[in-house]
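Heads up, one of the protein chains got dropped from this complex, but the rest are sitting where they should.
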Amino acid sequence: MPASTVADTLVSAPAPARRTARGSGVRRRTGTAYLFLAPFLVLFCVFVLYPAISGLWISLHIWNPLLPNQPFVGLKNYIDLFVPGSLTSGDFWQSMGNTGIFTIASVPFLLIIPLVVAAMLNQKIRGGAVYRGIFFAPYVLGVAVVGVIWKYLLDPQLGVVNHVLGALGLPSDIPWTVDVPWAWISLVGVTVWWTMGFNTVILLAGLKGISNDLYEAAALDGAGTMRKFFSVTLPGLKPVLAFVTTVTILASANMFGQSYLLTKGGPGHATRTAIMYIADEGLSQNQMGAASAMSYVLFLVLAIISIVNFRLQRDRSQS
Amino acid sequence: MTATIPRPATTASVPEQVPPRRKRRRTPVATIVLYVVLSLLALAIVVPLIWIVLTSFKTDFDAINTPLNPIPHPFTLNAYQTLASGQQPIFLWFLNSLAAGVLQTVLILITASAGAYALARLEFAGKKIVFGVIVATLLVPPVIFLIPNYLTVQSLGWLDSIWAITIPGSAGAFGIFFLRQFFVGLPPEIEEAARMDGAGDFRIFWQVVLPLSRPALATLAVLSFLNNWNDFLWPVYVLLSPEHQTLQPGLAVLQGAYSTHFGIVMAGALIASVPVLILFTIAQRQIVDSVASSGVKG
Partner (left out) sequence: MFKKRQVGRTIAAAVALSVGLALAGCSSTGASSGGDVKGGDYSGPKVTVTFWNGWTGGAAPVLVPKLVAKFNAEHKNIVVKDVPMEWADISAKMPLAIKAGKGPDVAVAHGDDIATYAAQGLLLKDDGILKSLGYSADDFPKGLLADGNYKDAQYGIPWSVTPLGLYVNKDVLKQAGLDPETIPTTKDDYLATLAKLKTAGVQGEWVDGYVFTGTFELESLIWQFGGDLFNDDVTKATFNSDAGVQALTYMTDLIKEGYSPAKVAQDGDFNALVGGKTAFNWNGVWQTTNDALAKDDWTAAAVPQIGSEKAVWSSSTHWIFPSNKGQSKDETAAAATFVKWMNDNSAGWAATGELPAQNSVREDPKLLTDYPKLKPFLDELPYAHYETVAPGITSATATITTALNEAILGKKSPKAALDDAAAKADQLLQQNASQYGG
């Protein structure tokens, strides 16, 4: 079952060996444990677990919260997603495809650029903290602010970006927020601008945690910069990189704000992400049943990706 | 506070920061390239922000017709005046957001740290399942939670109150997951020592683990606050009167109502971000160090 596989990986992998002073028997302190967990579990069960389960129940109905009747329809909402020509399947898979495009396009930039920047910041330079602060600053702004700012700057007719391009002699009518593939470039670019600092800072921490001795040993072995990077830096960064990768993939897969504010999902619905479509279907059209079914399909996809990701990490750390 | 990274060390104390490389000799060219690249990137971040500030002082005509020129001519406070005197109580929204952010942060810190301690340090029946379920919910698209939580909040009588925008949000799995990872990475020796001295679980939690976890707690506090501050979907549903609104959905309101009045939209964006930016500047080093050093052990 996915949950316990993930749990296994997380429980076993990074935990230090238990060197208990007592014998090898591990004491079970179930009562105490649940006492510690109680405040969290109460909130969790009411506001997370219950909705997640009732979401499944809702997905088996045609569920409009404003109407008195919610007819049970079994797996129809799910089946409709896989039947071409139904009301939802075309839009749903298009939005899933768009989510896939965005994730594949954004994640590499959201990993490589921060990695390079972190490597640079790891050098002895003056003002490192200032740079760090500047890079992290956009993350502090919310998606609404970021969306508003970039919608204006990227406006094809009025935005600064096109005017600057024009001044440089480049085409100045690029439809950054209006047409693909430019809209994708905009979305990825804005996302990188917004969250790059967060990843950078975490990767920087990971870099600082790699012992200098390892680099010295590699240098003594005759390794140049590139070799050092691949045989010391990357392996040492692995756990941190794994965390950042997972978080970034999840964030990209759940992207909503940037599309909603910058392109409104356009042109047509070419940049409408899964979450945008699900939110529209469930909240604007009041089709909570269909929206819940779609959410769980998305959940399954994310779960599979996560398991694969964790399995890969576990295999590598065991080799 | 030095940036410490908890590691499974052989020593009993948490190790100091690894000093910067001493052996590396950089060529002057490399140094210049380094500074240039970093500066360009920094400009890429800062310039848009400066542009926005300046645009907020422009008239609509100016903003539409001379976008390339950042200097407003004429310089006008019209946008800010419109916002200040408008029907929308922006300052009240700001206070609401602040109160909600602080409340949710405190709630998360308390519940998540206690629960994370149990998951990290205590053996108990059902541990794997509990942890597994918690982690699994991280993958559930947030839309699922909206309507059921709305109905729950309604039946609890919390509609249009600060509870509605703080309590459901503090139930998320991220905090407890994050802290659990951190606690697991702490060297167990100190706790062992305390236990041998006869301390019970709660004493250990309160007097040993929590103090050692300050970077992680600070990080979680910052992230939780930002999360609540930036939420713009949920408050729209559960907050009904204008006096109880929060800032971010309010900003979306401005964008809709004034979509062609760029000055006002930019001014609104600034008002929504200036408080957090100031907070951030003051606490910058602390915050960034916390995020960096907080046991992101994967």
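We call the chains A and B, going by the order they appear; numbering starts again at 1 in every chain.
We adopt the following convention: a residue touches a chain if its C-beta (ideal position, glycine included) is under 8 Å from a C-beta of that chain, and two chains touch if they have at least 3 such contacts.
These figures come from a predicted structure and were not determined experimentally.
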Report summary line: Not-displayed chain touches, in the whole complex, chains A, B
Requested in this report: Decide which residue listed in B:Ser39, B:Gln154 or B:Thr281 touches the omitted chain of the complex.
Outcome: B:Gln154
Requested in this report: Based on the whole complex, identify which of A:Leu87, A:Val130 or A:Ala217 touches the chain you can't see.
Outcome: A:Leu87
**Report entry** Listed residues B:Arg121, B:Arg180 or B:His261, member touching the removed chain
**Finding:** B:His261
Query - Residue touching the undisplayed chain, where the options are B:Gly101, B:Pro187, B:Pro215 or B:Pro249 - result: B:Pro249
Requested in this report: In the full complex, which bits of subunit B touch the chain not displayed? Write them out.
Outcome: 60-61, 64-65, 86-88, 150, 154, 159-160, 236-242, 249, 252-253, 256-261
**Report entry** Absent-chain interface as seen on subunit A, which is shown
**Finding:** 62, 64-68, 87, 155-158, 173, 175, 177-179, 264, 266-269, 283-287
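Here is the rule we go by: only the chains that are shown with their structure count from here on.
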Query raised in the report: Roughly how many whole angstrom separate the Cα centroids of subunit A and subunit B?
Result: 16
**Report entry** Interfacial residue positions of subunit A with respect to subunit B in the complex
**Finding:** 1-4, 6-8, 10-11, 13-21, 26-30, 32-34, 36-37, 39-41, 43-44, 46-52, 54-55, 58, 65, 117, 120-121, 123-125, 129, 131-145, 148-150, 152-153, 155, 158-160, 163-164, 167, 193, 197-198, 201-202, 204-206, 208-212, 215-216, 219, 238-244, 250, 254, 257, 261, 274-275, 278-279, 282-283, 288, 291-292, 295-296, 298-299, 302-303, 306, 313
Query raised in the report: Which residues of subunit B touch subunit A in their complex?
Result: 3, 5, 7-8, 17-21, 23-24, 26, 31, 34-35, 37-38, 41-42, 44-46, 48-49, 51-52, 55, 63-64, 67-68, 107, 110-112, 114-115, 117-119, 122-149, 151-152, 167-168, 170-173, 176, 181, 184-185, 187-189, 192, 195-196, 201, 205, 226, 229-230, 232-233, 248, 251-252, 255, 262, 265-266, 268-269, 272-273, 276-277, 280-281, 284-285, 287-288, 291-294, 296-298
